[in-house]
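For this view, one protein chain was removed and the others were kept in their places.
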Amino acid sequence: MEHISKRPVYLNLFKIRLPIGGVVSILHRVTGVFLVLLLPPAIYLLQQSLQSAATFESTVRILGSLPGRALLLIVTWMFVQHLYSGIRHLLLDVDIGVERTTARRSAWLTLVVSVVTLLLIGLWMT
Amino acid sequence: MTIRFSIYRYNPENDRRPYMQSYELQNDCGAVMLLDALLLIKQQDDSLSFRRSCREGVCGSDAVNINGRNGLACITPLKDLKQPVEVRPLPGRPVIRDLVVDLSQFYAQYRAVKPWLINNDPVPEIERLQSPAERDSLDGLYECILCACCSTSCPSFWWNPDRFLGPAALLQAWRFLADSRDQATGERLDDLEDPYRLFRCHTIMNCVEVCPKELNPTRAISQIKEMLVRRSL
Amino acid sequence: MNIPRRRFDCLVIGAGGAGLRTALQLAQGEAHVAVVSKVFPTRSHTVAAQGGINAALGNVLPDDWHWHMYDTVKGSDYLGDQDAIEYMCRAAARVIIELEHYGVPFTRLDSGRIYQRPFGGQSQNFGGDQAARTCPAADRTGHAMLHTLYQQNLRAKTYFFDEFFAIDLLMDDQGYAVGALVLELETGEPLVIEARTILLATGGNGRMYRTTSNALINTGDGMAMALRAGIPLQDMEFYQIHPTGIAGLGALISEGVRGEGGYLINGEGERFMERYAPHAKDLASRDVVSRSIVTEVREGRGCGPKKDYVLLKLDHLGTDIIKKRLPGIRELAMRFAHVDPVERPIPVYPTAHYVMGGIPTDRFGRVVVPVAHGPEEAVPGLYAVGECACVSVHGANRLGGNSLLDLVVFGRAAGNHMLGYLEENRYHRLVPEKAIDKAMTHLTRWDRKGDGESVDDVRETLRKTMEDYCGVFRTQEVLDEGIKRVVELDQRLQHATLRDHSKIFNTARIEALELENLMDVSMATVVSAAARKESRGAHSRLDYPKRDDKNWLKHTLFFQDGNVLDYKPVRMKPLTVDPFPPKERVY
Partner (left out) sequence: MRPRPTGSAHSGLGEWLLQRVTAVYMGVFVLYFVLRFAIAPIDVYAAWKVWFASVAVRIGFALFFASALLHSWVGMRSVFMDYVKPMWLRFVVQLVTATVLLILALWVAQILLGNT
């Protein structure tokens, strides 16, 4: 039985081609984990904004600063990507768009639309 | 001009670890499909092992990972492949030798869905009647050839092959749930309702991407979920 | 040498339709049954069967099992044993209903009953109008059946030895079959499986031809095992060449295409079957259609740049029918012939398809051999079913849709008989060491090292030889040359060696063992063919163009020891009905 336990497994994720649906799915997961990690700072900001006029001002100032805005944009992208791919998964769950070609298209669509959303928000912020 | 190949090799009797070996075939060797090429390569080097049987895409023996994508060698045209053509075993399963993987876990998951018709009515003397529409609902389900392309391209199956049934087995679970003659719906749904067996599917849809018979396990899984939801309401 | 042993009541070798149907019957009968298969069961070649399975259900057109019997006897060119044919046609409806109950997803009619399509050689009223007798699951009937039978075996908890290659039968001194030596592919280690009763269900040998519809695994293993165990092979000269394989490749295009209304045209656009079979046209028996195609091409009326094929036209059936009833055919044509049959006809040419002959059995699946005194006798404990067996229900030419039927009818019958045999033979018999040693010598012969002939060369030459010297049209001269060449190749094979001597999943070793089997069976075929001086069914002799019932209405038996032939009478007497005496066969 020795040779059985030593059997190699081919699972080189750099060699296995991930279809676009898989890319969107893993992005959904990664952004999800990041968004969870962002929960404490978000709650902290909410608390600060409500505490007093001074803390509110500083919160707005932090968010309005250049690094603040950049960070906000990244977070926004994560959020909308997670949101759109989430909507896509919801639709797939109820049997909408599960054909191979439509699923590919909708995967691309989430990527495109989240970038477009990001641009719109970016424009609105400036 | 030659066609270049790079093939995953591992013989447990000689090799510590797997390696990629290069082969070449002449352009005019007559190989149309990848399987033809593999058979010619085996004539050069008889130590190369792979499974094959029908050579026309109905038996499901020769599923391998071709340029990073799972597929049947016998219906993959060579001319569509980027060179060197990289051929590796199906991902995520223990390699017995070269392109031959151990699929016992895959088959065990298939058996786990009780893939047989259950009907406890007294046996009639004629066929159990089924309307053409009821029969149509089995199309796209019963054609599965158990090649394992789908399940071995599914990340959820990579991470939990012992607990997640995988797309192939779930497609068969739905094939019997969808059969108007089957009466074990409740029992089958009970067996699926745990955090792993069915719900590890995250609609990644790699299965649909690679299925050589163009079946749609994701749709089958959605339909099982829908049935579960409906039952719980 | 200490070889591990396993012990079961029954051993089934081969996991195609026949093996699985028998195993199911045995498992349901509470026998402890093991199935040995060199591939995972659903990879067996039954999976590729397309058109359907025959039974006189009468769901579409009026039908009667007597008519089915008549057609089968006529189709066999009167070489089929009429008792077995009656048994099969009578049992057909019942076994198909059983298959449906097991879950086979048959195509349905609006009434909810099983749809039936016309197939070649089928008639109503003993040679009248075309009948519709073939029950399909779209055009994936074999796939649907094989998977269903495998599933039912899982349910019945049949024990499977997947990817074990059977080397040889083990017989004891009294002539009982007592086990088999098998080789586990995964480890490369031998194993002795002892059983009280053994079934051979290893399928056909289409790989002895270069152009064939058969899978790479169809190498006549069981037939060769029988030969080596001293059992003769029956009627091996009758090899069916199917009319419609994809030109240049051989992959099958089902007769169901013509059953649904498709037809053949030659290079001049003519529907040529009207000339050869004015009544049945494209649905004449397979041997007739194959010869017609070859004749068209030989006489310069082929299609394509080399005029070496004909066309199978079905676009007039309409997209719906094609997509609904022939989806697999469409897939095959698009993949391998780059033609969408919805728009353009498929280039086709005859392809080696099915061996009517095989291991001689009776209608209980028992292997029967002639004994010194009196008629034939059963080999105790040994059974054979399916393409590797010769019951004989197909005689000199098999009708489409009868092979799947053969598997389930006789699989079931053999299973039942084996259960009875178990009752009477309660204990395992001792497996003689010398039988094991002999089988091991056969296996270890491939451990020989050094330079020798290449297995691939010998195999490819053999396949070409069989195609050129034992094909559709035969003459004495050609067949005699064929024998000479096969004998030479057999000699070359003795000197072949492998380069790879590893154990684990060594497929080169398996291919070498398969080639030995193919060689044995090819020899049986060409020797039997050279001796039969008449034309009957698939055996078509240019030098003896007529059927000769006076001298040749008899079964050939080929014995490996000295390549000798013997003959036995055709059983012309059915079980209950009147016999069908030989008539001229026209379609």
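For clarity, chains are labelled A, B and C in written order, and residue numbers in each chain start from 1.
Simple rule for what comes next: contacts are C-beta pairs under 8 Å (C-beta built on N, C-alpha and C of every residue); 3 or more make two chains touch, one makes a residue touch a chain.
Note that the structure is predicted; figures quoted are calculated from it, not measured.
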Going by the touch rule at the top, give the shown chains the omitted chain contacts.
-> A, B
For the chain that's not shown, point to the residue among A:Ile20, A:Ile62 or A:Leu83 touching it.
-> A:Leu83
Contact partner of the left-out chain, one of B:Ser6, B:Gln21, B:Gln105 or B:Ser137 = B:Gln105
Mind listing the subunit A residues that contact the chain we can't see here?
-> 29, 32-33, 35-36, 39-40, 43, 46-47, 49-53, 56-57, 60, 79, 83, 86-87, 90, 93, 124
Identify the residues of subunit B touching the omitted chain, counting contacts across the whole complex.
-> 102, 104-105, 108-109, 112, 155-156, 159-160, 162-163, 165, 190-200, 202, 225, 228-229, 232
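One rule holds for everything that comes next: only the chains that are shown with their structure count from here on.
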Approximate Å spacing (C-alpha centroids) for the pair subunit A, subunit B | 31
Between subunit B and subunit C, centroid-to-centroid distance (C-alpha), Å | 28
Averaging C-alpha coordinates per chain, one finds the centres of subunit A and subunit C separated by a number of Å equal to 58
Residue list for subunit B, restricted to those that touch at least two other chains | 12, 96, 102
What parts of subunit C, by residue number, touch at least two of the other chains?
-> 504
The answer for subunit A against subunit B in the complex is residues 3-4, 6-11, 15-19, 21-22, 25-26, 29, 89, 92-95, 98-100, 103
Tell me, which parts of subunit C touch subunit B in their complex?
-> 39-40, 42-45, 47-48, 97, 100-103, 105-114, 137-138, 140, 143-144, 147-148, 151-152, 154-155, 186, 215-217, 251, 328, 331-332, 335-336, 454-456, 498-500, 502-508, 511
Once bound in the complex, which stretches of subunit B touch subunit A?
-> 8, 10, 12, 17-18, 65, 67-69, 86, 88-96, 102, 153, 155, 158, 202-206, 208-209, 214, 216, 218-219, 222-223, 225-226
